[in-house]
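A protein chain is absent from this complex, but the other protein chains hold their places.
Moving on, here comes chain A:
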Amino acid sequence: MASTDDKVILKSSEGECFEVDMAVASHLQIVKSVLEDCEGSSDKVVSLFIVEAKYVAMIIEYYKNYVELKEKHEEGGFEEKLKEFEKQFLEQIDKKELKGLVMAVNYLNAPALFDVVCTAIAKHIENKSVEYVREYFGIVNDFTAEEEAQIREEHRWAYDGVNDD
């Protein structure tokens, strides 16, 4: 199949190496630009200094499937198949990992996966109380008493006259 020239090695923050097809790695904009910068050099190792191995594995898994599905469904149906896969993919990820993943994807600049992960996180915010969102994201309420009063008033208005049941 593909020759070794088409492979690239991604190194996680722990030093773990992942050999991936160029077709997969090129979806990560940061890897792509690094490789373009050192074109001609035999060294095909890209260090992803701040990304942990488990996230590198996740990202590779996603893009492997992405590339495969795209090849298989060139005539159409790619979108639906990808949606299906994305759903399964997200089900395996817990809340803590979701955060690590979004940061990693943001750093690696991988638009398709970034979109998927962000949509998943946005879903977690929708239809939730402020307290839930704070707890979920581990955010400390840092408003002053005056701001708090204004927010309470906004909140009261927003939730007034809406049936909760």
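The rule we apply is simple: contacts are C-beta pairs under 8 Å (C-beta built on N, C-alpha and C of every residue); 3 or more make two chains touch, one makes a residue touch a chain; residues count from 1.
Just so we're on the same page, contacts and distances are computed from a predicted model.
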Seminar exercise, completed: Of "Queuine tRNA-ribosyltransferase accessory subunit 2", "Cullin-1", "C-X-C chemokine receptor type 3" or "Tubby-like F-box protein", the UniProt protein name belonging to the chain not shown is "Tubby-like F-box protein"
Seminar exercise, completed: Against the hidden chain, chain A presents residues 13, 50-52, 55, 95-96, 99-100, 102-104, 106-107, 114, 118-119, 121-122, 125-130, 133-134, 136-144, 146-147, 149-163
